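The next block holds one structure in the form of C-alpha cells; read it before the comments.
Of the protein chains in this complex, all but one are displayed in their positions.
Now for chain A:
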Amino acid sequence: MNILVCISNVPDTTTKVTFNANNTQFNTAGVQFIINPYDEIALARAIELTDGGNGTVTVIHVGEAANEPTIRKALAIGATDAVRINAPAHDAYFVAVQIAEYVKQHQFDLILTGRESIDYNGSKVAAMLGELLDLPSVSIIKKLDVDGTQATVEREIEGGKEILTIPFPFVAGTAEGVAEPKIPNMRGIMSARTKPLAVVEPVEVKTFSEIISYETPAPRGQVKLIAADDVAKLVDLLHNEAKVI
C-alpha cells in the first residue's frame, strides 16, 4: 500500500512562545523546529504498515526550503521519499488545497496527518483533504489497523470511543495510541541524504483567514498557599472565594 503522510514544521514543545514588538508575528529567534509530534505518530504507523516492502511512505510538506531539515528527519525515520510544496503554509485551507492537488495526480491508499499541529492547533487539514478529494475522513483516531482493502480505526468521542471500518482510500488524523514515534538510527540518517525529495510549485489558492495579532494569556496573581494541616481551608476558599465548587 502507498501511504501519504502530511508533516508540518512546528516549534519544539519546550519553546517559550513570544511575539514581535507589535504582536503580529511569532518570534522564531532561537526556536528549534521539529516535526509536529502528532505527525510523527502518523509517520511511525505508516512505516509499520509498510514494513517489509509492503508499500511506500511518502511524506509531504507545505513550506519553504528552510524547513527541509524537518523533511530529512522524516526520511531518516523511514519514509521512502518526500515532496515539498514550495510555499509558506498560509493557513490550513491553503495547505489542504496544495496537498489535495498533489494527491489528484498520484495514487495513495491512505493519507495520514497528525490530529492537529501544536502551533495553531487546528484539526482541519485531514477533514479539508477529505472534502476536497471527496474521501471519508476521520479526524482524531487512537488506533489504526489494516485488513486487506479496508482499515479499522478507533475514534475518540467524549466519554468513550467508536470503532469504524473504512475502505481505502481515506484520510485520517492520528493521535497518541496509534503508534510510538520512531527515533532515526545512523543508517536511516545516512540514507536520508540520498532519498528523493521533490520540490513542487504551489497552485494558486484564495484563502479566507489571516492571523492579525497574538497575545499571551494574562498573568495570574500570586499563589495563595494553604497550610498542609488546614486542608478544609482550601475547600472553603474554592466555595466562597473562587466559587468553583
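As a convention for this text, a residue touches a chain if its C-beta (ideal position, glycine included) is under 8 Å from a C-beta of that chain, and two chains touch if they have at least 3 such contacts; residues count from 1.
Keep in mind that, in the parts below, contacts and distances are computed from a predicted model.
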Options "Electron transfer flavoprotein subunit alpha/FixB family protein", "Ammonium transporter", "L-aspartate oxidase" or "Stage II sporulation protein M": UniProt name of the undisplayed chain: "Electron transfer flavoprotein subunit alpha/FixB family protein"
Using the definition of touch stated at the top, determine which of A:R45, A:K73, A:R155 or A:K195 touches the missing chain. A:R155
On chain A, where is the contact patch with the chain that was removed from view? 11, 13-17, 19, 26, 37-38, 92-93, 96, 116, 118-128, 130-132, 134, 136-140, 142, 152, 155-167, 170, 173, 175-177, 207-217, 220-221, 223-228, 231-232, 234-239, 242, 244-245
